[in-house]
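Note that one protein chain is taken out, while the other chains of the complex remain in position.
Naming follows writing order (A, B and C), and every chain is counted from residue 1.
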Amino acid sequence: MATEEAPAAGFTPAELMVCAAARELCDGEVVFVGIGLPNLACNLARRLHAPNLVLIYESGAVGAVPERIPVSIGDPALVTNSIAIASMSEIFYNYLQGGKIDVGFLQGAQIDRFGNLNTTVIGDYDHPKVRLPGSGGACEIAIHAKRVLVIAPQTKKTFPAKIDFITSPGHLEGGDARKRHNFPGAGPQKVITDLALYDFGTGETAGEMTLASLHPGATLDRVRENLGWEPRIAATLQTTTPPTSEELRLLREELDPKGLYL
Amino acid sequence: MATEEAPAAGFTPAELMVCAAARELCDGEVVFVGIGLPNLACNLARRLHAPNLVLIYESGAVGAVPERIPVSIGDPALVTNSIAIASMSEIFYNYLQGGKIDVGFLQGAQIDRFGNLNTTVIGDYDHPKVRLPGSGGACEIAIHAKRVLVIAPQTKKTFPAKIDFITSPGHLEGGDARKRHNFPGAGPQKVITDLALYDFGTGETAGEMTLASLHPGATLDRVRENLGWEPRIAATLQTTTPPTSEELRLLREELDPKGLYL
Amino acid sequence: MSNSESSKLMSMSQAVRLHVSDGATVVIEGFTHLISFAAGHEIIRQKRRDLTLCRLTPDLVYEQMIAAGCARKLVFSWAGNPGAGPLYALRRAVEQGIPHPLELEEYSHFGMVVRFQAGAAKLPFLPLRTFSGSDLPRVNPAIREIECPYTGERLPTVPALNPDVAILHVQRADRFGNCQVWGLLGVQKEAAFASARVIVVAEEIVDEAVIRADPNRTLLPGFIVSAVVHEPWGCHPSFAQGFYDRDNDAYVAWREISQDAAKLNLWLDEWVYGVADRAEYVRKMGDRLTRLRAKEQLSAPVNYGY
Partner (left out) sequence: MSNSESSKLMSMSQAVRLHVSDGATVVIEGFTHLISFAAGHEIIRQKRRDLTLCRLTPDLVYEQMIAAGCARKLVFSWAGNPGAGPLYALRRAVEQGIPHPLELEEYSHFGMVVRFQAGAAKLPFLPLRTFSGSDLPRVNPAIREIECPYTGERLPTVPALNPDVAILHVQRADRFGNCQVWGLLGVQKEAAFASARVIVVAEEIVDEAVIRADPNRTLLPGFIVSAVVHEPWGCHPSFAQGFYDRDNDAYVAWREISQDAAKLNLWLDEWVYGVADRAEYVRKMGDRLTRLRAKEQLSAPVNYGY
């Protein structure tokens, strides 16, 4: 396992986020991949502990093995030597709604304590302060992927007490809300920020972001300063394992040599 | 036009039926083809007055140009050099229900005066005297094709006063029944038997089989003997134009040299 | 879903033993093209019982399984010997309960296609425009109606069909189950995604690189496939485009065989019970198969580069 290897000296928050995300993926799983850090995390995992990870992109590429870092979700490098090209109808009806996707990655301009995501609008929908891109495939990924991983740099703006619009449901108001909505997937299981790693608790606090691990160098104070609410903290707070030199070498030399995302 | 050419001396009833059916097809139309006589009629029309006739088979072959007479609706000869292969979901949802089919050919073990067809069962459904194959694609072709052509040898058994089961709706109880069912297609427009050609009337008798043309050699008496009801007869009863020598040459030498269907 | 690097290659006997149990709902699809007679015969040899057999066109393969006593129920849309008449053994089961009664659940082709499509999408149903004016809904209570929430019109519906196992013959597959088909596509993709397990039977086992060289031809990704069986000539007497033609003589000859229960049983004794596996069936068929071998008409390549 990567984590048994030698930790590296210097690394950026983005590099740590990618490594932490990669470690969440198991070999043989089928992952619905997004562009940017999620794509790097999946390809990093594929080079290390998960060689049989199946990468699926909403553009229709199944079992993609991109030889270069994809600059869009429909990069031609995702097609060449992939296992299958599916129409988007097949992707959403048969693969995603059909229950074939183990992990989905999501990001958000706003994320609340229950992992609900806003990628639609800041301010009022009809008189927006900022119009964001919208759902894309996020709403259905949030509902159907067996589990969801959220990656986002942590600021009070990104993690407010209340988000302006729920584009993609996380745990809604928490507890067993997803069960009541008959959501096939378990929803967000981890939130990975540049400061810490959160899970979604258990028992009566289930469905609410819970600080599980602080990244090296991060402090509880900085976590609080960059969160719109007082965070729940796990009984045994861990420290995130730093990237190994091999993880960093792959990221810097092979996966993102031009530093497009890192 | 074929009909301007010299009529041939001897021909079989099946040959006449195929020629009469072929003449119902216009160049450029899209036809949902069945095996047997309909297939011969379409390929005959394609060789004569309708070179751009588009042949579609429910198996998924679109724009088929079979080099040999297909022995099944999914003959490999329908695939080779066709324009497109469609999944059966596309065939039924997008082509047929999508309104892209001009003409559908149907046959029936039982046909009533309104062109309703039975290919399901003789006798009671739960205690059948004879269990027939069932609908296949016939029910939806009867509903969606812009017009339907029926081909069947004429006997009292095949054309009873009442059929045991409506597999594929024709004009139901006649009149504007199809309109009331919101059927996109106009339903049966012609019935071609070995004795005569029928249309489906107009005005208050619309939707009921009406004797339009007697085949050469056939008599009104023979028509009556082989029909389960007293037929309506068109004001001006025609005589069916016999096959031309060119039509017969194509049928006998090129389209069905082994006489599989003729 | 899980896509392990371990090979899923096994014998047909092993695949049927592992994935087809008594009482299971089974679909062997392929619309005239790529029908896995090899699987049907192995299911007969292993004496599976009380199966619910689903398929648009029951065809000879299901008639043989019904005559052998494997089936309790048939879910279908057209039951005939394509281009060669009725299925007499199926009629004996329905009309006289020989060898035992057979329950029928009947749709049109469109209805069956949409049932598989709903099953693949894990929807409980889908709407479609057929059945109206037909007696089929009268004899099949599973055909229902809904009101459109936009236009208010009534639309017929069919329920999802989610078999326990789908058995599909393909032209080529790799050992992980990634597989490709060309020519007629039927409803195979929908049947596979709708089923809990998928057995892929292949004319050719190829390297994964062959699949990856033309991803637009892929029917199924390996991670939804449970077993891969290498079975050349596995479709005979049906056909595999580019490999062998339909054995029409066999379909025509079947007419006479199926008319007589005794004759049919002798046929099963000789061609199913009397052979250990498909390989022996193929050896026994001999020249009869070789003359069906396809001529070559190759497609032109396309460029997947960037």
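The rule we apply is simple: a contact is a pair of C-beta atoms (placed from the backbone, for glycine too) under 8 Å apart; a residue touches a chain by one contact, two chains touch by 3 or more.
Bear in mind that the values here come from a model prediction, so they are computed numbers and not experimental data.
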{"item": "Missing chain: touched chains present in the view", "value": "A, B, C"}
{"item": "Which of B:N94, B:T205 or B:Q238 contacts the chain that the document leaves out", "value": "B:N94"}
{"item": "Residue of A:P13, A:P76, A:G175 or A:G201 in touch with the missing chain, whole complex considered", "value": "A:P76"}
{"item": "Candidate in contact with the missing chain, chosen from C:M12, C:V26, C:L126 or C:A250", "value": "C:L126"}
{"item": "Chain B residues that touch the omitted chain in the full complex", "value": "27-30, 51-52, 54, 61-63, 65, 76-77, 79-85, 90, 93-94, 97-102, 184"}
{"item": "Absent-chain interface as seen on chain C, which is shown", "value": "122-129, 144-151, 153, 155, 157, 159, 171, 182-183, 185, 210, 213-214, 216-217, 239, 241-245, 294-306"}
{"item": "Touching residues on chain A - with respect to the absent chain", "value": "35-36, 58-61, 71-76, 79-80, 85-89, 92-93, 96-97, 120, 125-126, 128-140, 143-144, 165-169, 172, 177-178, 181-184"}
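Everything that follows uses one rule, which is that only the chains that are shown with their structure count from here on.
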{"item": "Furthest chain, CA centroid comparison against chain C", "value": "A"}
{"item": "Chain pair with more C-beta contacts, B-C versus A-C", "value": "B-C"}
{"item": "Mean-CA-position distance for chain B and chain A (Å)", "value": "59"}
{"item": "Chain centre separation in whole Å, for chain C relative to chain B (CA means)", "value": "29"}
{"item": "Set of chain B residues in contact with two or more other chains", "value": "none"}
{"item": "Residue list for chain C, restricted to those that touch at least two other chains", "value": "189-190"}
